[in-house]
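I'd like to ask some things about the structure below.
One chain of protein is taken out of this complex; the other chains stay put.
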Amino acid sequence: MAKTESEMTWEDIEIGAIATSPGSARQYQTGYWRSQRPILDKSKCIKCGLCYLFCPEGCIKESKEGYFEADLFHCKGCGICYRECWPIAIKMVEEEE
Amino acid sequence: MQDYTVYVPKLIPKWESFVPGHRACIGCGEVLAVRLAAKALGRNTIVANATGCMEIVASPFPHTSWSVPWIHTIFENTAAVASGIEAGLKVMMRKGRRPQKDIHVTAIAGDGGTSDIGLQALSGAFERRHNFTYLCFDNEAYMNTGIQRSSATPYGATTTTSPAGKVSIGQVTWKKNMPAIAVAHGIPYVATACPSYPFDLIAKIEKAAATIGPAYVHIFSVCPTGWRCATDLTIRIGRLAVTTGIFPLYEVEDGQYKMSIDFPKLRPITDYMKLQGRFGHLSSDIIDQIQLTVVKKYEELREKSVASIDAEDKS
Partner (left out) sequence: MANRVGVEVSIALAEAVGLANTDVIAAYPITPQTHIVEHLSELVADGELDAAFIPVESEHSAMSACLGSAAAGARTFTATAGQGLELMHEVLYIASSMQLPIVMAVANRALSSPLSVWSDHSDAMAVRDTGWIQIFVENGQEAVDNIICAFKMAEDHRILLPVMVHLDGFYLTHVIEPVMLPNRREVDNFLPPNDYPLPLWPENPVAMGDFAPPVIYFETKVAQEMNLRKAKGPIIETWEEFNKTFKRHYQPVELYKCENAKVLLFTMGSVSETAMTTIDKMREGGQEVGLVRLRLWRPFPYEEFRNAVKDVETLIVLDKAISFGGPGGPVCSELRSALYNESKKPKIVSIVAGLGGRDITTSDFEQIINRGIDIAQHGSDKEYEIYGVRE
């Protein structure tokens, strides 16, 4: 398990403080930021993928059945997918806590 | 199941080059544009990134959202760094120290890093005709440092350093026409794009990357945080910027203008402005003044485009 930045000593720093793991930002759970989440009504979804196209996070993925759903680990709940969905198959609900 | 006329995964490159986990604001239009641009550029890309929103959100040490080689140094030198990368690769390939490969050297910067502090480096790189692509992500202010005005801030917008107050309407200068400055350098390809028109954006960036010589794409980036608009309206506001004529989509190839989409009648700019808090203080007089200017500039652009088509027909 790689050290986190609060565990690294100066000797652990790569030359030039270069980051050598491409795409390592994935491990950060931006889903914590949400105050609302998208809920998909599969009966209305036409599987066009526009929500996947317009998601600023890039966290909407195509499932095996062809539906496009937000990965809640990263979803920040902006609501763009809800706005851009043609058949209005997505609705935003308040995050419960 | 019916045949679909729109199935996005078939229409755009699939690889998520710019991965989630980045720290962009909720609903950020700029990071969406970067995500799509990264798809358009593909794997054989090296990115030189200026200091700014996109650099900060993507690179908290020791992590990165980028899956292609990426370098950030300082704020104003992106085009110069890209020049160095391009020249270094060219010589090393010539000397056989790197395999011959078509690498898209790409410079990415915000509006401040392009039209203000980065203008000198940009002008130099264009004049020297380096083979690179410059993408300006324009959110119309220095957003990363807290919404300060830049030369790309539109007339009348309120920012923290051009606030609307008792004796000021906010930004008192008109938006600097960066694409025109790029065209004035005589570079082979200049374009404007907006992620609300994603296929157009991807096509233009692919074209820019394939251009031999310098290419410039100016990308409209909606910023809910800075523009004081709802986070879910990002795409809609981008569309309105285009349909009101405030941000026309066009290309300029070797000096020939071509509008990507032309509207017989432009929507009133109030449709666009009323969704954003940064224009909320403007009187109807100022809005009228802005409306006239937007239409006038749009007409000038259309004329340039028509003139180009005429010139082409004649030749």
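A and B label the chains in the order they appear, each numbered from 1.
One rule holds in what follows: a residue touches a chain if its C-beta (ideal position, glycine included) is under 8 Å from a C-beta of that chain, and two chains touch if they have at least 3 such contacts.
It should be emphasised that the depicted structure is a prediction, and the values quoted were computed from it without experimental measurement.
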| If you put the missing chain back, which residues of chain B would it touch? | 43-46, 48-49, 55-56, 59-64, 66-74, 76-77, 80-92, 94-95, 97-98, 101, 103, 120-121, 123-124, 127-128
| said: Need a quick check: the contact residues on chain A for the chain that isn't drawn. | reply: 5-6, 8-20, 22
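In this text, only the chains that are shown with their structure count from here on.
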| field | Whole-Å gap between the CA centroids of chain A and chain B | value | 24
| field | chain B partner contacts - residues on chain A that touch it in the complex | value | 5, 8, 14, 17, 19-30, 33, 46-50, 52-59, 62, 71, 74, 76-80, 82-84, 92
| field | chain A-facing residues of chain B, complex | value | 4, 6-9, 12, 16, 18-24, 26-29, 31-32, 35, 58-68, 195, 198, 224, 230-236
